[in-house]
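Supplied in structure tokens, the structure appears directly below.
Only one protein chain is missing; all other protein chains are in place.
Going by the order they are written in, the chains are A and B; count residues from 1 in each one.
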Amino acid sequence: MQTRKLTLIAGATMMALSANTAWAEKITLTVASFPSFDAAVTAAIPLYKKINPDVEIKLVSLAYNDHHNAMTTALATNSNLPDVMGVEADYMGRFANSSGLYDLRQAPFNSGEIEAKFSPFAVPLAAGEKGQLSGMPADIGPGAMFYRSDIMEKAGVSVEDLTKDWDSFIEAGVKVREVTGQYMMSNVQNIVDIVIRSGIEDGGGVYFDAEGEILVESERFQEAFRLAKKAREAGLDGKIAAWSNEWSEGLRRGDIAVEFMGAWLGGHLANWIAPDSAGDWATANLPNDSWASWGGSYYAIPKSTEHQAEAWEFITFMTTNKEMQLLAFEEIDAFPALIEAQDGPFFDQPLPYLGGQKARLQYKEAAAQIPAISVNKLDPVAKQVIADALESVLERDVAVDKALADAAKLLKRRARRK
Amino acid sequence: MAQVTFKNLQKRYGQTEVVKSFDLEIKDGEFVVLLGPSGCGKSTTLRMLAGLEEISGGEIYIGDTLVNDLHPIERNIAMVFQSYALYPHMTVRENIAFSLKIGRVDKALIEERVKYASDMLELTPLLDRKPKALSGGQRQRVAMGRAMVRTPEVFLFDEPLSNLDAKLRGQMRAEIKALHQKLGTTTIYVTHDQVEAMTLADRIVILNGGIIEQIGTPKQIFEKPNNRFVASFIGSPEMNQLSAELTSSQQIALGNQSISTKAQFSCSETHCNFGIRPSDLHLQESSVDAPTVHSLEALLNSQELLGSTYHLHCTIGDDRFVAEVATSEHLNTKEGETLRLYFDEDRMHLFDHQDKVILAQA
Partner (left out) sequence: MPSVVANQPKPLEMKYRQGLLRKLFGAKAYKAAPYMFISPFFILFFIFGLFPMLFSIYLSFHAWDPVDGLGAMEWIGWENYTFALTDEWFHTSIYNTFWIAFASGIPQHVLAIPLAYFIHSSLTKMRNSVVGVYFVPYITSSVAIALVFTSLFSRDFGVINLVLTSIGNFSIGEFQPLAWLFPTENVDWQRPEYTKPMISFVVFWRYVGWNTVLYLAAMQTIPKDLYEAATIDGARRLQQFWYITLPMLKPMMFLAVTLTIIGNLQLFEEPFIITGGTGGLEQAGKTAAMHMYITAFTESDFGTASAISWILFMVIAGLTWINTKLLGSKD
């Protein structure tokens, strides 16, 4: 391992040398990021300094929305761009097609050589329509189911009941509701979000296929809507939006028995949402052998940079250096995208908050299983269309077929420039 | 129509007494002017009568009705304001008709009344204009029209002419006078302008510092002022005041000159003030058509020709005074020379140390 790292650094240094004749001159690399992803950069600075003392890292951090809006306008005008850009997964799909970012698969970056080092689903999320790759994955959010083991026990529901398939999950939910009165989930929207992402072939998309054809009328969506409607009618969800007051308060009081989210929710639960419920919460994989990811972060290099070699060097350090990846995991709960870093004693540690489960191994398995889904820049629009369609099915009694047909029509209209 | 009675009326703002014991009876149809310098309480008195100010003490009757606690509308009065207070968003017609509209008078009757008022005030061609398209005099007439259309028992005017230029003021004065003669409504008119008071009033009430100084007809007020304040407030140029000694009941010393009067005066203190109006001083004895003529020697300081009259600025001892003589009487006296001024004994006024008039004893 040690030798591999050394050769890697040596290679990077060579590149830096060739790109920059003024070897002794200090170079300042501007990195634009957002909380809490920026904490990884802050943590990296002393480490990076040891390896590369001649490069100063200057971190520019803005709030999540502000950062991405600023990057959008910066790309639009090709000005005020940083040397390295942090991008969140939701925005990566849009930025992937930007001509203002380097295609990292091209020389001198040749990311193709190292892409295999990452969880397979993470790389395609940063890939553009023309096969280019605009971002390198730093962390990922493998999906997990968190549940209150005490409530399940009281209701006589086993983990097997929860995970077998969705209908079994809903039945379990009815039991929970009957016995304890708790909600089985915050919102049935979660079921849809997971089901529409299951069973996608590698390379396929959620809402659009590789050719840009609209997929929202497919079996996945039909099933997702059917299940959501069934769950809503059974009164399983609290109709609560994630991150609202009701949501955090519901989780804290145990009014919500199950939540689906990225693995990092475990940290949030332990730290601030429900610190008093240590031992009551447990985790399992998503029902019906579904695999999905919540969020993730990437690094991209704008073409305007004068320090492309240093920028690439820094990115590879952040994404392919095992120590760095593990450090970020420990510091900010950023699950490593680097497969190599998904190993070791840290992963074998039992988590006391989750009743001593070795949960990180479960997340690792999920990370390996998540299908490689391709993204489309209209995904955010499609998400809104599907949310509206779901609302009409759940609350306005619109038939699933009709709602999805309408959604497809709307989406087709909005995808007019594809 | 009604008489108006004030009984011991008082107004206080906190500790400040603005009107102190105001007693007055106004006869039905009378035109009474409240005259005084600003801050004398004349407007406050009028506003208390109108019901725009609370009454701190005393009583006001209109007719036989005690109106202290009545709403303005129940007092059946109408008022013309200094600023006219025309409603700027309404036409002349609407302004005049407003009180009738509020009183839910029949529409045809309103029309008739507005026509009557506007004909009388020559406003008929202007009925559809807004106030801002009117001249000052026209606005003034609209304000009067608004007051008269209701046929109130009492008209109140609060300095109605002070926003007009001098020429228009004279014209409007005549119109107000004519209106009063035509309508015969009891009218109370507040002003600080003595000319308005003299020309309009049946009786003038002179106020100073919240106190009535004198009540009387214009002639009484002018010729027989009760005190030095009234004497100097009325008349232009104002009455000359010279310090004098009443050395005996018929002997007045002015500096080193002395006058032996026919009438007898008595006063507890010898020091007094000798008052004479500038127009009562003459340069020739023959100009004074009176049984008892006196004269005084004075030093001429300067003189001003005003056309038909001369103003002679003179001194006797340390006292300065003015004589107003006809141009024809003028004797070509130069500045720095002395001259002799003649006057009728009946035209002189004596005021005691408390500024009250000392009357000649019969």
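Note that a residue touches a chain if its C-beta (ideal position, glycine included) is under 8 Å from a C-beta of that chain, and two chains touch if they have at least 3 such contacts.
Keep in mind the model is a prediction, meaning the values are calculated, not measured.
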{"item": "Partners of the unshown chain among those that are drawn", "value": "A, B"}
{"item": "Residue touching the undisplayed chain, where the options are B:G103, B:G184, B:P237 or B:G317", "value": "B:G103"}
{"item": "Which residue of A:N80, A:S168, A:S277 or A:S392 touches the chain not shown here", "value": "A:S392"}
{"item": "Hidden partner interface residues of subunit A, rising order", "value": "65, 69, 72-73, 75-78, 94-95, 97-100, 239-241, 244-246, 249-250, 377-378, 380-381, 384, 387-388, 391-392, 395, 410, 413-414, 416-417"}
{"item": "Chain not shown, touching residues in subunit B", "value": "50-52, 72-73, 77-79, 81-83, 85-90, 98-99, 102-103, 130, 146, 150"}
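Rule of thumb we're sticking to: only the chains that are shown with their structure count from here on.
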{"item": "CA centroid of subunit A to CA centroid of subunit B, Å", "value": "94"}
